[in-house]
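The complex is shown incomplete by one protein chain, all other protein chains being positioned as in the whole.
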Amino acid sequence: MRHFRETIYKWIFSVLAFASLLFLTGIILTLFVESYPFFVRHDISESIFGLYWYPTYDPPEFGMLTLITASFVVTLGAMVVCIPIGVGTALFLQELASASQRAVLKPLIEILAGIPSIIFGFFGMIVVAPFLQRLLGIPTGLNAFTASLVLGIMATPTVASLAEDAVSFVPRSFREASLALGANRWQTLTRVVVPAAGSGISTAIILGIGRAVGETMVVLMVAGGAAVIPHSIFDPVRPMTATIAAEMGEAVMGSGHYGALFAIGLILFFITLAINIVAEIISRRFRLKLGLGR
Amino acid sequence: MDCDVKIRARNIDFYYRRSRALKNISLDVLKKRVTALIGPSGCGKSTFIRLFNRMNDLIPGARVEGQILLDGFDIYHPKTDVVSLRRRVGMVFQKPNPFPKSIFDNLAYGLTITDVRDKEFIEHKVIDSLKKAALYNEVKDRLHDNALMLSGGQQQRLCIARCLAVEPEVILFDEPAASLDPISTRKIEELLLELKNEYTIVIVTHNMQQAARVSDYTAFMYLGELVEYGDTERIFTVPKEKMTEEYLSGKFG
Partner (left out) sequence: MKYKTIHTAEPFTAHPGKAIRMSDFSQALGFLFLGACAAFALFFLGSILYFVIVRGAPAISWEFLTSAPRKAMTQGGVAPAIVGTFSLTLGAIAFAFPLGLACAIYLTEYSPKTILVNIIRLSIANLAGIPSIVFGLFGFAIFVKVFGFGVSMLSGSLTLGIMALPGIISASQEAILAVPQSYKEASLALGATHWQTIARVVLPSSLPGILTGVILNVGRVAGETAAIMFTAATFYTRGYPDSIFSEVMALPYHIYALMTEGTHPESQTLIAYGSSLILLTLVLVVSSLAIILRQRQRRVYGL
């Protein structure tokens, strides 16, 4: 009887587990199934490297290079903002903040990492964009630069918090050894602590990149929305995520446009998957390097 | 006699936040001698030895009263440069703590932080220190391997070599052999006997035989107080205090 009950429980759990796995694999399947007709009718490399995104023209054109470039440019810009600030903040917390400051700032940063992206989009649109437009005298504040800036700030708490975790995992004995050899705190930080936490910090940065690539609302509201290759960082752009969000409502189900949007979704999926795998590999090396694996 | 005092602790009291860890300790460490600190666990040996290179500065809320003089100069004077103090007073920790760098980089570290750029000099110094620490023969073919790949005993000798490369005057050892096997321990002890010709050494140890073998002077501490301090031979044969005698004969601790 008892044995029977145990078996029942085991089965219940395997069924539920299987159900959730089904949903999760369903995502990948759906992306493939829905974009399949598109890939049948259009040449893959022509779409990916095509320059013109005119989904509603007759005949439509589905060149995604502009969108991919836009995602790339905006993400790169965001990294320029959030890597130094995020990692700098993490090191500040670790090295300069007093115990009581850290006790306040660390959770604060984690909480700020939870601010919804719509708030950043809203803030960027209504405060940052007009401000930059006036400050720089540019025709529109809604452009790649503003989007990068806002996106970078949005990713900063994530990067800072993860990097701080990585740095705090560095055994205290490393720091003590360095200080005991007569290194000052800055030397200890830059030559011992940061290299030791290097792969952990890289993981933090890569996950920050993942967050920026996949972010929708900020770029939808702030990047300006023009599907052309930008000539300067102050040109409006339309990243992949924004394209899906803006056009899904109008795309007719089963049309080439509809399939193209799912194809973009698929590309996004693979990009973020690759990013996550790289982060995973690096963070595993991190644990080995600190001698936790020996 | 006074001219031979390297470190002089005068009326040291030490507090961790609320608790008092050291009570009015005065002790002279003599130049080019080995001084051993013994006593039961938690009596404050580590706390005391870490005062000599101001490692306790890192502990928030810690407070020290009294005076520690290195060659007659007060190391806790506000104008003291902690960095140069630590270059003069090196330390080897209980657990080997090599950096996750190559063996060579570990040893070069102490030099490169003072902006020594001369490659030849660094290499010479690295090899020289490895030889002094009796490690060179074991690692000479893999100087650029990660130091964490060494065995525990080798790691500890690496840490000693790394310390020697900085050319300190005093070396503090906090239970350097506590995590090592008997053979590695022997090697470290032999090394200590070599080193005492050139350096002033303070060593914390739980191993009575070790203290008896390597040290010239022994200090016995108990519950944050210095109970007895004197010639190692005398302490081990005719201790003045009853407590010392009981501890040495294994009655407590």
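A few comments on the model shown:
So that you can tell them apart, the chains are marked A and B in the order they are listed, and the count of residues begins at 1 in each.
Here is the rule we go by: contacts are C-beta pairs under 8 Å (C-beta built on N, C-alpha and C of every residue); 3 or more make two chains touch, one makes a residue touch a chain.
Because the structure is predicted, anything quoted here is derived from the model rather than measured.
Every shown chain that the unseen chain touches in the whole complex is listed here: A, B. Within the full complex, the residue among A:51, A:80 or A:115 touching the omitted chain is A:115. Where chain A meets the chain that is not shown, the touching residues are 2, 5-6, 9-10, 12-14, 16-17, 19-21, 23-24, 26-27, 30-31, 33-34, 84-89, 91-93, 95-97, 105, 107, 109-112, 114-123, 125-127, 153, 156-157, 160, 184-187, 189-190, 207, 210-211, 213-217, 220-221, 241, 244-245, 248-249, 253, 261-262, 265, 268-269, 272-273, 275-277, 280.
Chain B residues in contact with the hidden partner, per the touch definition given at the top, are 56-57, 59, 62-67, 69-81, 83-85, 87-88, 113-116.
Everything that follows uses one rule, which is that only the chains that are shown with their structure count from here on.
A separation of 48 Å divides the Cα centre of chain A from that of chain B. In the complex of the two chains, the chain A residues touching chain B come out as 98-99, 171, 173-184, 187, 191-192, 195-196, 289-291, 294. On chain B, the positions that touch chain A within their shared complex are 53, 55, 58, 60, 83-84, 86-87, 90-91, 93, 95, 97-101, 109-110, 112-114, 148-149, 159, 162-163, 166.
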